[in-house]
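The structure follows.
Only one protein chain is missing from this complex, and each of the others stays in its spot.
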Amino acid sequence: MTHTADEIAKHLGGRVVGDSCAPISGVASPESAHSEDLIYMDSPRFEDRVTKSAARCVLSVPGTRLAAKTIIEVADPKLAFAKAAELLVPRPTPAPGVHPTAIVPPSATLGENVIVGPYVVIEDAVEVGRGTAIEAFGFVGRGSRIGKDCWLHPRVTLYAGAKLGDRVEVHSGVVIGSDGFGFVYGEGRYWKFPQVGTIEVGDDVEIGCNTTIDRGSLETTRIGPGVKIDNLVQIAHNVQIDEHTVVAAQTGVSGSSQVGKQVMVGGQVGIADHCIIEDGAILGAQAGIPTGKTIRRGQTVWGTPARPLDKFKQQYALFARLPEIVERLRNVEQRLNQPT
Amino acid sequence: MTHTADEIAKHLGGRVVGDSCAPISGVASPESAHSEDLIYMDSPRFEDRVTKSAARCVLSVPGTRLAAKTIIEVADPKLAFAKAAELLVPRPTPAPGVHPTAIVPPSATLGENVIVGPYVVIEDAVEVGRGTAIEAFGFVGRGSRIGKDCWLHPRVTLYAGAKLGDRVEVHSGVVIGSDGFGFVYGEGRYWKFPQVGTIEVGDDVEIGCNTTIDRGSLETTRIGPGVKIDNLVQIAHNVQIDEHTVVAAQTGVSGSSQVGKQVMVGGQVGIADHCIIEDGAILGAQAGIPTGKTIRRGQTVWGTPARPLDKFKQQYALFARLPEIVERLRNVEQRLNQPT
Partner (left out) sequence: MTHTADEIAKHLGGRVVGDSCAPISGVASPESAHSEDLIYMDSPRFEDRVTKSAARCVLSVPGTRLAAKTIIEVADPKLAFAKAAELLVPRPTPAPGVHPTAIVPPSATLGENVIVGPYVVIEDAVEVGRGTAIEAFGFVGRGSRIGKDCWLHPRVTLYAGAKLGDRVEVHSGVVIGSDGFGFVYGEGRYWKFPQVGTIEVGDDVEIGCNTTIDRGSLETTRIGPGVKIDNLVQIAHNVQIDEHTVVAAQTGVSGSSQVGKQVMVGGQVGIADHCIIEDGAILGAQAGIPTGKTIRRGQTVWGTPARPLDKFKQQYALFARLPEIVERLRNVEQRLNQPT
């Protein structure tokens, strides 16, 4: 659907400088934009790219003036761009309904306008909230509960009893509620520790492709509201991740660890078991947090075992100077050995 | 099904102190337990949690006495809990049979009481042992052989010719028997080295979600009996993992490496190609074992490249003291430079 610059500005709480009737029907980068695509500029160093763009309308900070462009003035152009995109690029909505090949037992409860795609398998006593889409090959284990307006892309697996909040987006290949990895050794073999807990995913969570989230062993694995998880992440049993935390790709969080609010976890980070990552901490890519460790509120750490970033940098700089340090030590030794 | 405390004690080789008729119908943590749930206490420091629990029956070491609790005395409460859970929390067993949407060719041989779920695809000349369940969307490539009482959760893929032993549990998204990653460069491009070997998974193996295990290139990839593999693990071509070894999440084992018996491999460990990890070794999380390296029997290693844990700790402690060490060196240099 096409909007005018004025409508977009109103939606964003911004102000149009230029043609308030300019039509806007999509979002793009400056280079790939057509005239009706909205673009944004969050730094004057992109002025050249933006000026050359075919786009007519540009989100930028107040005071920006560009030849032949309509400016929509906003305080945070990138944020405004993301918000505008929600309006301009709605998610594809196939007609509601249950595909004839989907298997839905009478014991399942589907809300209004639910979309159940081809070859979806829903087990007994499942509840699906209104407006939720379960795309092709979705598997929803018995007793699972999915909230409203969720979007399960093709090939999502929910083990029995999984609970998802509202507006949760789950990408292809994700597994939620699988058995945790717990065994007790005895009598020459491993016995499986019971993995009979639950998994609860809060509202507005997004989970990337092929990520795996285990149910609790005896308790609950909890993903808080607004948490964003990238592809190929592993979340173990009994883990708790609080709201608005971001976890980048290929990170692993081991059993019973707790990650606070608005934490930023880089890619390929390993958090061992029973760690506490306090609110607002930042874990650099590939950092390793050893068993039972606490990372303090707001702290930025890097390395394995992880230490505060400034210490890591200092130590690492000296590490790189080790050849020089050893040479200096050798000089000192030689001078001491010289006959005076 | 409900058992009495006495029946559970007999099953575990333990002894009831208290109400031997107390009914037990599940397992739980102290906090989440109902009165009929069995709980365990493996340390006196949990006495408070256990005493406050609604559970009537507690597994604990001989001599334990707790107000209003029936104690089942056992040598190893956590182990006994795991064994009791096998009895008390049986795996869900849908009625045996082949779902009408499953595709099973006449050339496939299914044992008694096999469960084949909806939208399962079985190719030619497959054998499935009695009591095995293949849940929804399972894909079993031609000529594969699956033993008795296996449990393939939804969405497991077996490439052609894969062999699984008895009582193997495979979680959602696992791929077994895929092509190894081997190429030969020549004439300006890569040519695929043939990946025509086999894959054999032993009895009582458990494989976590979205894990991938490649077939041998010309030989066989072998996972020994009782091996437990977590989620998102990568096992390359020609790898051998011996019995009762445990591999935590996101670990990768490269081509032709051999991992012995009862090895413990932490999360995100990287074992390069042609390594030998001897029996009982312990590889700490995120450790990196370089190509061709041997880790000796029973050794604990950490770091990349991995070294013995005590050396790693010593070196790492000094690494953290590098700023102080350089300061001391500077002092020494200054003193030598002072006119005497």
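We call the chains A and B, going by the order they appear; numbering starts again at 1 in every chain.
Keep this in mind: a contact is a pair of C-beta atoms (placed from the backbone, for glycine too) under 8 Å apart; a residue touches a chain by one contact, two chains touch by 3 or more.
Quick caveat, the model's predicted, so the values are computed rather than measured.
Visitor: Among A:G63, A:P106, A:G188 or A:P323, which residue is in contact with the omitted chain in the full complex?
Guide: Touches the omitted chain: A:P323.
Visitor: Looking beyond the chains shown, say which of B:V61, B:V98, B:V121 or B:L309 touches the absent one.
Guide: Of the candidates B:V61, B:V98, B:V121 or B:L309, B:V121 is in touch with the missing chain.
Visitor: Looking at the whole complex, which of B:V175, B:V201 or B:I223 touches the chain that is not displayed?
Guide: Touching the chain that is not displayed is residue B:V175.
Visitor: Given the full complex, what residues of chain A touch the hidden partner chain?
Guide: 26-29, 31-32, 76, 78-79, 81-83, 85-86, 89, 92, 101, 117-119, 136-137, 153-155, 171-173, 204, 206, 208-210, 226, 228, 230-232, 244, 246, 248-250, 267-268, 285-286, 303, 316, 319-320, 322-323, 325-326, 329, 332-333, 336
Visitor: Tell me, which residues in chain B touch the chain that this view leaves out?
Guide: 103, 119, 121, 137, 139, 142, 155, 157, 159-160, 173, 175, 178-179, 181, 183-194, 196-197, 210, 212, 214, 218-219, 232, 234, 236, 250, 252, 254, 268, 270, 272, 286, 288, 290, 304-305, 307, 311, 314-315, 318-319, 321, 325, 328-329, 332, 335-336
In this text, only the chains that are shown with their structure count from here on.
Visitor: Take the average of all CA coordinates in chain A, do the same for chain B, and state the distance between these two points in whole angstrom.
Guide: 27
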